[in-house]
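The complex is shown incomplete by one protein chain, all other protein chains being positioned as in the whole.
The block that comes next holds chain A.
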Amino acid sequence: MNFFDWQFAREILPRLLDASLTTIGIALAGFAIAVVLGLFLAIGRRSRLHWLSWPITGLIEFIRSTPLLIQVYFLFYVFPNYGLNLSAMQAGIIGIALHYACYTAEVYRAGLDAVPRSQWEAVTALNMKPWTAYRDVILPQALRPVLPALGNYLISILKDTPVLSAITVVEIMQRAKNIGSESFRYLEPITMVGLFFLILSLGLAWCVRRLENRMELAR
(Lines give C-alpha, C1' and ligand atoms only; values in the text may rest on other atoms or scores of the structure.)
Protein backbone atom coordinates (compact mmCIF):
# COMPACT_ATOMS: atom_id res chain seq x y z
CA MET A 1 0.00 0.00 0.00
CA ASN A 2 1.31 3.34 -1.03
CA PHE A 3 0.58 6.29 1.32
CA PHE A 4 0.99 9.97 0.68
CA ASP A 5 4.64 10.86 1.38
CA TRP A 6 4.69 14.41 2.80
CA GLN A 7 8.47 14.59 2.62
CA PHE A 8 8.43 13.81 -1.11
CA ALA A 9 5.57 16.25 -1.65
CA ARG A 10 7.59 19.05 -0.03
CA GLU A 11 10.57 18.19 -2.22
CA ILE A 12 8.67 18.44 -5.50
CA LEU A 13 6.54 21.45 -4.50
CA PRO A 14 8.95 24.09 -5.90
CA ARG A 15 9.10 22.35 -9.28
CA LEU A 16 5.31 22.14 -9.47
CA LEU A 17 4.85 25.75 -8.39
CA ASP A 18 7.32 26.81 -11.04
CA ALA A 19 5.29 25.00 -13.71
CA SER A 20 2.03 26.32 -12.28
CA LEU A 21 3.14 29.80 -13.34
CA THR A 22 3.25 28.51 -16.90
CA THR A 23 -0.25 27.10 -16.50
CA ILE A 24 -1.60 30.37 -15.14
CA GLY A 25 0.20 32.33 -17.86
CA ILE A 26 -1.26 30.14 -20.61
CA ALA A 27 -4.75 30.43 -19.13
CA LEU A 28 -4.57 34.21 -18.83
CA ALA A 29 -3.08 34.70 -22.29
CA GLY A 30 -5.58 32.32 -23.86
CA PHE A 31 -8.46 33.98 -22.04
CA ALA A 32 -7.34 37.49 -22.97
CA ILE A 33 -7.18 36.59 -26.67
CA ALA A 34 -10.43 34.62 -26.55
CA VAL A 35 -12.30 37.51 -24.93
CA VAL A 36 -11.24 39.98 -27.62
CA LEU A 37 -11.36 37.61 -30.60
CA GLY A 38 -14.74 36.26 -29.50
CA LEU A 39 -16.21 39.75 -29.54
CA PHE A 40 -15.08 40.33 -33.11
CA LEU A 41 -16.40 36.91 -34.13
CA ALA A 42 -19.77 37.70 -32.53
CA ILE A 43 -20.05 41.06 -34.27
CA GLY A 44 -18.88 39.56 -37.57
CA ARG A 45 -21.40 36.77 -37.28
CA ARG A 46 -24.20 39.33 -36.88
CA SER A 47 -23.08 41.26 -39.94
CA ARG A 48 -25.46 41.58 -42.84
CA LEU A 49 -22.53 40.94 -45.18
CA HIS A 50 -22.75 37.24 -45.97
CA TRP A 51 -19.16 36.97 -47.15
CA LEU A 52 -18.27 37.87 -43.55
CA SER A 53 -20.99 36.22 -41.47
CA TRP A 54 -21.13 32.84 -43.21
CA PRO A 55 -17.43 31.87 -42.89
CA ILE A 56 -17.45 33.03 -39.25
CA THR A 57 -20.54 30.96 -38.50
CA GLY A 58 -18.88 27.98 -40.16
CA LEU A 59 -15.66 28.47 -38.21
CA ILE A 60 -17.51 28.74 -34.88
CA GLU A 61 -19.56 25.62 -35.50
CA PHE A 62 -16.53 23.68 -36.75
CA ILE A 63 -14.33 24.54 -33.78
CA ARG A 64 -17.05 23.98 -31.20
CA SER A 65 -17.79 20.57 -32.69
CA THR A 66 -14.24 19.18 -32.58
CA PRO A 67 -12.07 18.44 -29.51
CA LEU A 68 -9.47 20.93 -28.34
CA LEU A 69 -6.92 18.12 -28.27
CA ILE A 70 -7.27 17.52 -32.00
CA GLN A 71 -7.06 21.23 -32.73
CA VAL A 72 -3.79 21.68 -30.83
CA TYR A 73 -2.43 18.53 -32.50
CA PHE A 74 -3.13 20.09 -35.86
CA LEU A 75 -1.47 23.35 -34.86
CA PHE A 76 1.64 21.67 -33.47
CA TYR A 77 2.13 18.46 -35.45
CA VAL A 78 0.31 18.95 -38.78
CA PHE A 79 0.75 22.62 -39.65
CA PRO A 80 4.59 22.46 -39.70
CA ASN A 81 4.24 20.16 -42.74
CA TYR A 82 2.73 23.14 -44.52
CA GLY A 83 5.33 25.63 -43.42
CA LEU A 84 3.65 27.01 -40.30
CA ASN A 85 6.12 26.40 -37.50
CA LEU A 86 4.86 27.24 -34.05
CA SER A 87 6.56 26.53 -30.75
CA ALA A 88 4.62 24.23 -28.45
CA MET A 89 3.74 27.20 -26.26
CA GLN A 90 2.56 29.29 -29.24
CA ALA A 91 0.51 26.44 -30.67
CA GLY A 92 -1.00 25.80 -27.25
CA ILE A 93 -2.00 29.37 -26.55
CA ILE A 94 -3.36 29.89 -30.06
CA GLY A 95 -5.26 26.61 -29.86
CA ILE A 96 -6.89 27.46 -26.54
CA ALA A 97 -7.58 31.07 -27.57
CA LEU A 98 -9.21 30.09 -30.85
CA HIS A 99 -11.21 27.28 -29.27
CA TYR A 100 -12.59 29.43 -26.49
CA ALA A 101 -13.09 32.48 -28.72
CA CYS A 102 -15.78 30.43 -30.42
CA TYR A 103 -17.46 29.87 -27.06
CA THR A 104 -17.14 33.47 -25.86
CA ALA A 105 -18.51 34.55 -29.25
CA GLU A 106 -21.72 32.70 -28.40
CA VAL A 107 -21.81 34.40 -25.00
CA TYR A 108 -21.44 37.79 -26.65
CA ARG A 109 -24.10 36.86 -29.15
CA ALA A 110 -26.57 36.23 -26.36
CA GLY A 111 -25.66 39.58 -24.83
CA LEU A 112 -26.00 41.42 -28.13
CA ASP A 113 -29.33 39.73 -28.85
CA ALA A 114 -30.60 40.91 -25.47
CA VAL A 115 -30.14 44.58 -26.41
CA PRO A 116 -33.58 45.73 -27.60
CA ARG A 117 -34.03 46.49 -31.29
CA SER A 118 -35.30 49.90 -30.28
CA GLN A 119 -31.77 50.83 -29.21
CA TRP A 120 -30.60 50.20 -32.77
CA GLU A 121 -33.45 52.34 -34.03
CA ALA A 122 -32.45 55.18 -31.72
CA VAL A 123 -28.88 54.87 -32.95
CA THR A 124 -30.02 54.98 -36.58
CA ALA A 125 -32.28 57.97 -35.94
CA LEU A 126 -29.26 59.78 -34.48
CA ASN A 127 -27.30 58.88 -37.60
CA MET A 128 -24.51 57.15 -35.67
CA LYS A 129 -21.99 54.99 -37.50
CA PRO A 130 -22.15 51.26 -36.70
CA TRP A 131 -18.74 51.28 -35.03
CA THR A 132 -19.62 54.19 -32.74
CA ALA A 133 -23.01 52.67 -32.02
CA TYR A 134 -21.41 49.39 -30.94
CA ARG A 135 -18.76 51.07 -28.82
CA ASP A 136 -20.88 53.65 -27.00
CA VAL A 137 -24.40 52.27 -26.98
CA ILE A 138 -24.73 48.58 -27.78
CA LEU A 139 -21.69 46.94 -26.17
CA PRO A 140 -21.96 48.67 -22.78
CA GLN A 141 -25.47 47.24 -22.53
CA ALA A 142 -24.58 43.85 -24.00
CA LEU A 143 -21.44 43.19 -21.94
CA ARG A 144 -22.55 43.81 -18.36
CA PRO A 145 -24.96 40.89 -18.14
CA VAL A 146 -22.53 38.42 -19.76
CA LEU A 147 -19.46 39.18 -17.61
CA PRO A 148 -20.15 36.27 -15.22
CA ALA A 149 -20.50 33.87 -18.16
CA LEU A 150 -17.13 35.05 -19.47
CA GLY A 151 -15.63 34.47 -16.02
CA ASN A 152 -16.85 30.88 -16.13
CA TYR A 153 -14.92 30.38 -19.37
CA LEU A 154 -11.75 31.51 -17.62
CA ILE A 155 -12.28 28.59 -15.25
CA SER A 156 -12.89 26.22 -18.16
CA ILE A 157 -9.74 27.42 -19.90
CA LEU A 158 -7.69 26.92 -16.75
CA LYS A 159 -8.95 23.36 -16.42
CA ASP A 160 -8.25 22.63 -20.10
CA THR A 161 -4.59 23.69 -20.00
CA PRO A 162 -3.42 20.10 -19.18
CA VAL A 163 -4.44 19.22 -22.74
CA LEU A 164 -1.30 21.08 -23.80
CA SER A 165 0.88 18.48 -22.06
CA ALA A 166 0.05 16.36 -25.11
CA ILE A 167 2.03 18.75 -27.32
CA THR A 168 5.04 18.92 -24.94
CA VAL A 169 4.21 22.19 -23.19
CA VAL A 170 5.69 21.95 -19.72
CA GLU A 171 2.75 23.21 -17.74
CA ILE A 172 1.90 21.83 -14.34
CA MET A 173 0.49 18.53 -15.60
CA GLN A 174 3.48 17.80 -17.82
CA ARG A 175 5.80 18.62 -14.92
CA ALA A 176 3.87 16.19 -12.67
CA LYS A 177 4.10 13.45 -15.28
CA ASN A 178 7.84 14.07 -15.60
CA ILE A 179 8.28 13.84 -11.83
CA GLY A 180 6.29 10.63 -11.85
CA SER A 181 8.34 9.00 -14.56
CA GLU A 182 11.62 10.02 -12.87
CA SER A 183 10.66 8.83 -9.39
CA PHE A 184 8.04 6.21 -10.17
CA ARG A 185 5.80 8.04 -7.69
CA TYR A 186 2.63 9.43 -9.25
CA LEU A 187 0.41 9.72 -6.18
CA GLU A 188 1.95 12.90 -4.80
CA PRO A 189 2.50 14.95 -7.99
CA ILE A 190 -0.87 14.10 -9.56
CA THR A 191 -2.74 14.70 -6.30
CA MET A 192 -0.99 18.03 -5.87
CA VAL A 193 -1.87 19.07 -9.42
CA GLY A 194 -5.47 18.12 -8.75
CA LEU A 195 -5.46 20.24 -5.59
CA PHE A 196 -3.91 23.14 -7.48
CA PHE A 197 -6.78 23.15 -9.99
CA LEU A 198 -9.37 22.63 -7.26
CA ILE A 199 -8.22 25.59 -5.19
CA LEU A 200 -7.84 27.92 -8.15
CA SER A 201 -11.18 26.94 -9.69
CA LEU A 202 -13.06 27.35 -6.42
CA GLY A 203 -11.44 30.74 -5.89
CA LEU A 204 -12.36 31.90 -9.39
CA ALA A 205 -15.89 30.53 -9.07
CA TRP A 206 -16.29 32.52 -5.87
CA CYS A 207 -15.21 35.68 -7.71
CA VAL A 208 -17.67 34.98 -10.53
CA ARG A 209 -20.49 34.51 -8.03
CA ARG A 210 -19.69 37.83 -6.40
CA LEU A 211 -19.74 39.44 -9.84
CA GLU A 212 -23.14 37.87 -10.50
CA ASN A 213 -24.51 39.21 -7.25
CA ARG A 214 -23.26 42.70 -8.07
CA MET A 215 -24.97 42.44 -11.47
CA GLU A 216 -28.22 41.48 -9.78
CA LEU A 217 -27.96 44.44 -7.42
CA ALA A 218 -27.18 46.86 -10.25
CA ARG A 219 -30.31 45.79 -12.11
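The rule is short, and it goes like this: contacts are C-beta pairs under 8 Å (C-beta built on N, C-alpha and C of every residue); 3 or more make two chains touch, one makes a residue touch a chain; residues count from 1.
Criterion: contacts and distances are computed from a predicted model.
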Given "Arginine ABC transporter ATP-binding protein", "NADH-quinone oxidoreductase subunit A", "histidine kinase" or "Response regulator transcription factor", the protein name in the UniProt record of the chain not shown would be "Arginine ABC transporter ATP-binding protein"
Please pick, from A:53, A:119 or A:156, the residue that touches the omitted chain in the full complex.
-> A:119
Which of A:132, A:168 or A:191 touches the chain that is not shown?
-> A:132
Sites on chain A contacted by the missing partner chain, in the whole complex | 118-119, 121-122, 124-129, 132, 136-137, 140-141
